[in-house]
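Let me begin by presenting the structure, written as structure tokens, before commenting on it.
Not every chain of the complex is shown here; the ones you see sit where they belong.
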């Protein structure tokens, strides 16, 4: 079963905290919130602006940093994902 | 009796929780809110932008994930539906 996001949305999967520490990337937060490093697992076709499609720039497999409190969480086949707009992705990490 | 949504609105019917679990898709939520997987049962003609009609992309029968707190609930012939704008639909699941 697959999720196909609409418009300029992307589906990301948060990386495990352990995995995150190994990668050396941790997001600081006053309340020790959930880590905000994630991997892109699906991208939408893009947003239509003035009648022209502006494709999503992110690719499946990109490691990304996201804004806090962005997106909606979903659970598919027992796995948790977050769906959010591409503009809520802050940066790619390599 | 049928519902014909206006503009870029769609009418969706929430799938039963049992049915949802069987399909393997559950939306997580702090307060155990109602599931957010639904089936599209009617679509509007689309939104007019700069004098041109932009048709709704979703089709009747699509299984969709929706934003929390989106739309208005209605009851027609004893069945409950939700009417919301297409942009409040996050993704199609297949």
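Each chain gets a letter, A and B, in the order it is written, and its residues are counted from 1.
Assume a residue touches a chain if its C-beta (ideal position, glycine included) is under 8 Å from a C-beta of that chain, and two chains touch if they have at least 3 such contacts.
Owing to the predicted nature of the structure, the values given are computational and were not obtained by experimental measurement.
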Assembly size in copies, with 2 chains present: 7
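By our rule, only the chains that are shown with their structure count from here on.
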C-alpha-based rotation, chain A on chain B, 0 to 180 degrees, nearest 5: 50
Whole-Å gap between the CA centroids of chain A and chain B: 23
Chain B partner contacts - residues on chain A that touch it in the complex: 1-7, 9, 11, 42, 44, 48, 50-51, 72-78, 80, 83
Interfacial residue positions of chain B with respect to chain A in the complex: 23-29, 36, 49-50, 52, 54, 57, 65, 67-68, 86-87, 89-94
